[in-house]
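One protein chain omitted, others in place.
Read from first to last, the chains carry the letters A, B and C; within each, the first residue is number 1.
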Amino acid sequence: MTKKTFSTAINDALHEAMRIDQSVICYGLGVTDPKAVFNTTSNLEKKFGSERVFDMPTSENAMTGVAIGAALNGIKSVITHQRIDFFLLAMDQIVNGAAKWHYMYGGQSSIPITIRLIIGRGWGQGPTHSQNLQAWFAHIPGLKVVMPTSPEDAKGMLLSSIFDPNPVIFLEHRWLHDTLGDVPSGDIRVPLGKAKIVKAGTDITLVTMSYMTVEAVHAANYLEEKGIVCEVIDLRTIKPLDWKTIMDSVAKTGRLLALDSGFTTGSVSGEVVARVAMEKFSILKSAPTRLAMPDVPEPTSLALTKGFYVRASNIAEKVMDMFGKNTSDIKKDLPEPSPHDVPGEWFKGPF
Amino acid sequence: MTKKTFSTAINDALHEAMRIDQSVICYGLGVTDPKAVFNTTSNLEKKFGSERVFDMPTSENAMTGVAIGAALNGIKSVITHQRIDFFLLAMDQIVNGAAKWHYMYGGQSSIPITIRLIIGRGWGQGPTHSQNLQAWFAHIPGLKVVMPTSPEDAKGMLLSSIFDPNPVIFLEHRWLHDTLGDVPSGDIRVPLGKAKIVKAGTDITLVTMSYMTVEAVHAANYLEEKGIVCEVIDLRTIKPLDWKTIMDSVAKTGRLLALDSGFTTGSVSGEVVARVAMEKFSILKSAPTRLAMPDVPEPTSLALTKGFYVRASNIAEKVMDMFGKNTSDIKKDLPEPSPHDVPGEWFKGPF
Amino acid sequence: MVHPIDSSSIENSLSLFHQMYRIRMVEEEISRRYPEGKMRCPVHLSTGQESIPAAFALSIKKNDFAVSTHRGHAHYLAKGGDLKAMIAEIYGKATGCSKGKGGSMHLIDLNVNFMGTSAIVGNSIPVGVGLALSAQLKGTDQISCIFLGDGAVEEGVFYESVNFAAVRKLPVLFICENNLYSVYSPLSVRQPKGRSIANMVDAIGVGTGTCNGDDIYSSQKLMQNAVNKVRSGTGPYFLEFSTYRWREHCGHDFDNDLGYRSEKEFLEWKSKDPLINLEESLYKTGVKLGEKVDSIKASINSEIISAFKFAETSKFPDQIEAYQDVYAKEELSK
Partner (left out) sequence: MVHPIDSSSIENSLSLFHQMYRIRMVEEEISRRYPEGKMRCPVHLSTGQESIPAAFALSIKKNDFAVSTHRGHAHYLAKGGDLKAMIAEIYGKATGCSKGKGGSMHLIDLNVNFMGTSAIVGNSIPVGVGLALSAQLKGTDQISCIFLGDGAVEEGVFYESVNFAAVRKLPVLFICENNLYSVYSPLSVRQPKGRSIANMVDAIGVGTGTCNGDDIYSSQKLMQNAVNKVRSGTGPYFLEFSTYRWREHCGHDFDNDLGYRSEKEFLEWKSKDPLINLEESLYKTGVKLGEKVDSIKASINSEIISAFKFAETSKFPDQIEAYQDVYAKEELSK
């Protein structure tokens, strides 16, 4: 298998979905422009025509309702927003409409729409281009929430999202778009609602999601050298959440660190800690804990985002601490990359 | 002191605020109409004029931004929405704008706005007139979130909210509007960020908010007869949350039941359970737990909301269960009121 | 406007009467029974506004789409929605058109492509536009009709929806019932003085027509022409009808005593009632016709009685139903 990037995997999934099902359409700001939403929508219009693939007015709310209406007549829309933050304009349609439609009409209609939302970070994205609002969507009955990490999952879960009969919020972290991985060709489906154990372990359970998984694995590798074997669970789906995989793991390890790319208070990681505390109280060997973004908007300046994100070092420190081990070397062993505000060398701004 | 209703207390606070500060204005759909938003805005226009008190177009998003702009020039707006659900249209302005303005401009301007949102329940309010979204607002840095229970707190906290230099989401439960209590006259302030121990106890800590406090106290009184003395903490402010009062109580009781009027997953009660589990793990005598609304939109039919809400009986059952006591009498001792879908006899629908 | 009806239009006039009378009587029966406290959900009645749905009923095809608002009973009925299922829904019964989950503000009848209504002002407007997009994509000649009030016009989503419909030339018919009020708020506190909604929509980029809703024949003509126009594929169209709600905004009663509008205004509108006027015209045209009118009335009245009986005697849904249908379960094809 040739390695592909996460964004190519997304593009593959969109081509595949549109190929096998005429009723799939794809729209959003810039979907047909030369940059093709970080190359995720490349060649779709050329291949499937401008009836099914199109740009749109800057009208996030109405365009969400349009997808609902089209869904009522069997059209499966994939809408793309270059930043999740823009989608705040569409909360009425997604929460009062899409999420409840199936329920409030007694199960007669369903709303098979997929909303791709890209999460920004670094290079001065600042307060309104960097939010991680998975906790919001997870709070709303009727929505599914997907946050893949690997290119393969990106493809397989996007396909599953598109063909799921419910509204799915599909969150892509911008820092994953250029990561590489094996991506099977064709119509592959990775089921929604199943977490993935990306690293098996016995000593502590790390629950994580999306880009945070990259940091978690990095930390877990380091911790293994120090004699602590972490089990790293990539949630992949935030709602419905795969509680069984988490509980089974905690039953084995007796310890939990939940990670999150969103603000701390009211985060998904808080929900994970709460459920584990409620259900596994008696077998926990130490207090469950979490690491998430501070309850602070993301600042713009390079200087202010230094040390601002949860990094492998913070994870390693927290875990070592839980085991009562010395943490003094960690910052040296796992330094924050420099520059710290880009996903890699290749990234030259601005978005 | 004469007893006053919660809605009169709100009305008192608005009169007081507008009287003592010329820069306070009050607007929203129906604010000046004959029903005066469940009598909460009565006589304001008459007293303070139609420049400062006015109705508005059905444009929730823009009207939130208008308050931000006015705030930048020192005007303190109190906006009222008859249901929280309508405010979903304004998420961009409140989250991308109001919540971050002070921060993203380096602390130079502040946004002293108060958004009154009424939470509906029962009499067929249905999926889009009954949501409790305190968890959403609590997740956003920069917002304060207030949910008073008693008439006195309603008045004192509304005054504090109006004069707080930050955007405050002020949530009023419709089922509280006609409850009675002592309400001091004049400019009384109940500080934000301080929970209230509404019933002292030693055996278990019940953390609750808004209308759920009424049920909690009811349950606590019953439980006391059964020999379990609950400490009932009315959060009053959801953000910033008074962690000290909770932790001190749990340190004493060793047990926690967090209650919530919102959907279960990602609820404030989950956050309470998580923090208590993280910080008080070693002194907890049993697994911390919570009771919240199911992860289900609120249905409309009288038949479907039967047993749907968390009631005193559910709370009592849960607590008795935690103490290993027999729960078989509870449903009989604490029956769901009939009809169960109204706050009291006086309520004849439709809103 | 009581005048004898010429012979060529008798059938049509009877149909219009049938539609208007049926809607009126359904709403009035709800009003009469609402205080019993068995219809435990907010209801927004269309009493006084019947001419527009009546004109719609006679202009639209069954497989055309429609969506509506909190004030949706009339539109549901005009589109051919099942009366029994609607009343049962308002009573919260398992036989309701939404199984009791939605109530008066969430009506649906997929048999006649009445796709839904919303309790959130403006919320169903883009949904109707999306239905039109689906028809365009599928190459059918279906059109999508969107009912909305003058208040909904103030929501940004209305404007966004009109704009997008124009950009993609979608087969949408917007039908605005301008009843001068949004709850108890007059137009003057909500929209610029003297501003015409239709003119504005025209300038946004969608062709428009306006009509006095009292004038039932003109309303019908305008509606039919607009439906034909949209069906012909020339893009969206917008209609604004002036009309008046007789009863309170929400609930069963009259509310002129509240003072937000004058009894005089109400009586003026009432005196122009197209239903009573048409009824009188029909009676005036001849005894035979009078008998037909009477038989329409009788059949509607008995239809309504049985719909309420159906609703009252239907079972409530099981409590367990509250927890079902949160997610659609079936795997979609493909």
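Simple rule for what comes next: a contact is a pair of C-beta atoms (placed from the backbone, for glycine too) under 8 Å apart; a residue touches a chain by one contact, two chains touch by 3 or more.
All figures in this text were calculated on a predicted structure; none of them were measured in a lab.
Here the chain not displayed is in touch, across the complete complex, with A, B, C. Of C:Glu160, C:Glu240 or C:Glu279, it is C:Glu160 that touches the chain left out of the display.
From the options B:Thr32, B:Asn96, B:Thr179 or B:Ser267, the residue with contact to the chain not on display is B:Asn96. The hidden chain makes contact, of the residues A:Gly106, A:Gly124 or A:Pro165, with A:Gly124.
From the set B:Gly65, B:Gly254, B:Pro294 or B:Gly307, the residue in touch with the chain omitted from the display is B:Gly65, counting the whole complex.
Think of the hidden chain as still there; on chain C it touches residues 154-160, 163, 166-167, 189-192, 195-196, 199-200, 202-206. One chain is missing from the display, and on chain A it is touched by residues 29-30, 32-35, 54-62, 85-86, 89, 123-129, 294-297, 299-308, 339, 341, 348-351. In the full complex, chain B touches the omitted chain through residues 20-21, 23, 25, 51-52, 54, 56-57, 59, 61-76, 92-93, 96-97, 101-112, 141-142, 144, 163-166, 240.
Just so it is clear, only the chains that are shown with their structure count from here on.
Each chain's centre was taken as the mean of its CA atoms, and the one lying most distant from chain B is C. Of all chains shown, B has the CA centroid lying nearest to the centroid of every protein CA atom. Inter-chain spacing, taken between the CA centroids of chain A and chain B, is 31 Å. A separation of 36 Å divides the Cα centre of chain B from that of chain C. In terms of their C-alpha centroids, the spacing between chain A and chain C amounts to 42 Å.
In chain A, the positions touching at least two other chains are 61, 92, 96, 103-104, 141-142. Residue positions 96, 98, 100-102, 106, 118, 120, 123, 156-157, 326 of chain C are each in touch with at least two other chains.
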